[in-house]
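Removed from the display is one protein chain of the complex; every other protein chain stays in position.
For clarity, chains are labelled A and B in written order, and residue numbers in each chain start from 1.
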Amino acid sequence: MPTGSPEYDAVIVGAGIAGAIMAKELARHGKRVLILESGPRDRRDRVPFQDTYLKAMAKLPNAPYPPYWTFDNSSGQPDQEAVPRAMTAMTFAWPGLTEFNEHMAGNQEAFDRFNEQSYLTYQTTSEIPFLSTYERLAGGTTWHWLGTSLRFAANDFNMKTVYNQLVDWPLELTDLYDDYAAAEDEIGVSADVNDQRAMEPYLGVQFPPGYEYPMERIPMSVSDKLLGEEMQGLQFDGHDLLMTCTPQGRNSEYRRGRPACQGNSSCIPICPIEAKYDATATLREAENGYHVRTITQAVVTGLEVDESGRITRVNYIAYEGEAGNYTCTHESVSGTIVILAAHAIETVKILQMSRDRQGIANTSGQLGCNLMDHLCYLGYGLGNKQGFPYRGPRSGSGIESLRDGAFRARRSAWRVDVGNVGWEWADDDPSTSLKDFVNGTNASRLNPKNEKLFGQDLVERLNAANTRMFRLCYLVEQEPQQCNRITLSKTYTDGLGLPRPEINYTVTSSKYTLRGITAAAQMTDLIFDKIGANRVFPHHSSDYSKFVDAAGFPGISFCVDGTHYQANLYGAGHIVGTYRMGFTPRDSVVNSDLRSWDHKNLYLLGSGTFPTIATGNPTLTIAALVYRAARSVLRDLA
Amino acid sequence: MPTPPPDSFFDLSSALTGFTVQTLKFAQQNADFYGAFRSIYGAVEFDALMSAYADITAQGDTGADLAKSVLADGSTVAETARALMVFWYLGQIAPGGKGAMQIPTANHYAQGLAWRAVQAHPTGVSTLQFGYWASPPPPLEDFL
Partner (left out) sequence: MVVALAVGWFAARDVPPPQPISDVVYDLPADVDPVAGAPDLADYDTFSWLSFLALNAPADQTKFSDAPDSEPTWAGWMEDFQILVQDGQVPPPWGSARNIPPLCRAIATEANITRVLTHASKTAGVVNLFEQAQSGPLIDQNGAYVRYEILVNQPMYDYIVDNQLYNLVGLDAFGPIDFPSGNPRSGEIGAIMVKAAWKVMGLGDDPSRFHVTEAYVVDAQAQSCAIERLGLVGFHISTKTVSAPHWIWSTFEHVDNVPDRGTLTPRAHYNFFDPFCEVKRPGQCVENAMPALPWAPSNPDQVPSQVVRTTPIGPVTAVLNTKFQELLREANPLSVWANYMLVGTQFPQRPGDPTDPTGRAFPQSLANTTLETFMQGDTPPVSSSCVGCHNRATTTASAKPSDFTYILSRVTAKY
């Protein structure tokens, strides 16, 4: 092992939002920083990404970005690719509820067939695939994030104390006020603080006096305003249903060289004009302005540890070329501080691969455990009035008044993301309805008489349906559970010979979570009964508020509180909990500064540190925690 | 540079889709619907559709009557006509009319009529300005 002083003050693994902000913070203070990024970098100003996205039949979150995988082209194979990752497309390969129960549940051979094709492999005790994905390229998953930038509520940090549920965080909301402000500035959040303060009766105080967001709010869409008006007077679990304009990481003015949002409506998977923040903006600034060095296509294979527990070296494979024909070199670099910011699955993998795959940083036994997501329950239907969706940011409003409340002693909470793109997520519209009206089919359930239309009739029917579509996505808080965990596969490897993750994942083992899902279903009925789903749409009389979609997407079947339910679930892209922070080395992987309890010069960033998934989208809190950790790193380096 | 389509292609397409010839010509300007349909769906089928169209117009039918004849049960070109409608609306087409649908180019998607029919813009491609979403869209006729 080479000796001497480390080559860098800090080596950061991962060039996503956490790694980029950390790099900029450290380099701004004169530190020598290296970033190792496993994936490539965009050198064509988004053009190939956007082109791939527009041509993709399934416009999924991963669609624009390499490595590619589609139904009809399986050439992107996880055993061949240097940087494969979880893909939304693979969740479609998982059988729907009925087929799962008939063919796959617990069946080793069926699981083997699935695992062959999937980067994430599964133990047969899994009842559902992990539904969310991430990206491995410079800029990370912010390439395809929505931009929702909500602060967590005070009680999100104190679930055990307040509701005797889940666990507490080792810090309070007020500890994060300044860091939230710094993150909102770096991301560039557009919001009116008064809109958010209006939630205080429900969420408590979230802002110090005098706080203002960096930019004015993004105006609400016609559709959101209409739904808000139509919902007026409704209550659920004793809370008013209120429509709130969402704080969004997209520009409401020209700022820092990026334009105001133009409403391309494709925030997920790609903002073509970079009005939505992504981490490439911070990364460029760190590199051009503060001399941060980034090596792309550098896959970390493990960390070396000395007798005192300090991380001495970061080992990585530098690769070039195409899948199946890589040129690889084994490299190694040292840093006084080592920071893993490779997202909640890859960070775990790096730690588990270290020390000859015996693993490090796991005195608590919690590493890889407590894998969580916001389980997305979709409620969708038609309104009486035209809201004109498919216009504006993909989501610009939400129902936030049910994110906290006494009900959390019994069931999980949720926020409702109010969609702005019709049934696109739920039903792939307007494609599905158009094909129905042309061909006389009824996949959308909007053409029960199997009519075949053309000309003006076709235009008018398509318009009547699609301009009235509403879609709610409940982000159901999932309980952290030991059984939902990531380990290294002993069977499956990637294109560099590194083990793929093996996952065990269940939902029905938590009544707390399930009751959140059933509450979401009940509120959907309440809303669509009020807004008059389906009473004006021609030639149809059945109920458009659907609890279970057609088979073909992973679902769960369960009995709770004496009632049987079925629900299809989707991922929110919020991968959380796998190296939780906590109060002691026995209960957690990192402390409240995100420092490893076991290795004093090792920091772990990202939503993997969240002890609970809380009720807001995670990116803003990820960024805020980076500022907190950066202060600790700078103290270490002082 | 692709071959300019004959007027009959636009007239037939207009009757089938409900959009004006002018709007179809704007779409064709940025994405070659004519050439791509013929080459991907099949020249034989496409030419049969166009000659069926010629026969019907020779009988004096226009507009909706014409489309009705083309799409009638038992019409040998109805399937081709419906594939052409889906292509105009969504930019999606299956080679030879069978198998998996594909989108030949980004502009075939971006010029799709479905978005205009719902008074919106293709998801991912807007030429509108900040905040447009806070007001209702122009009337449907303006999009046709």
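Assume a residue touches a chain if its C-beta (ideal position, glycine included) is under 8 Å from a C-beta of that chain, and two chains touch if they have at least 3 such contacts.
Only a predicted model underlies this, so the values are computations on that prediction, with no experimental measurement involved.
Shown as candidates are A:E253, A:E304, A:E331 or A:D636; the residue that touches the absent chain is A:E253. Set against the missing chain, the residues B:G74, B:G99 or B:P138 yield one that touches it, B:P138. Residue in contact with the omitted chain (choice from B:S14, B:Q92 or B:N107): B:N107.
Residue positions on subunit B in contact with the hidden chain: 1, 4, 22, 25-26, 29-30, 106-107, 110, 116, 125-131, 137-138, 142-143, in rising order.
Contact residues of subunit A toward the unshown chain are 41, 43-47, 50-51, 54, 215-216, 252-254, 256-260, 262, 264, 272-274, 284-285, 287-289, 291, 294, 320.
The working rule: only the chains that are shown with their structure count from here on.
Between the Cα centres of subunit A and subunit B there is a gap of 37 Å.
Within the complex formed with subunit A, the subunit B residues making contact are 15-19, 63-64, 67-68, 71, 82, 85-86, 89-90, 92, 100-106, 109-110, 114-115, 117-126, 128-137, 140, 144. Listed in rising order, the residues of subunit A touching subunit B in the complex are 50-51, 53-57, 59, 71-72, 218-222, 225, 252, 260-266, 270, 272, 386, 388-393, 396, 420-422, 424, 430-431, 434-435, 438-439, 452, 454-460, 462-463, 466-467.
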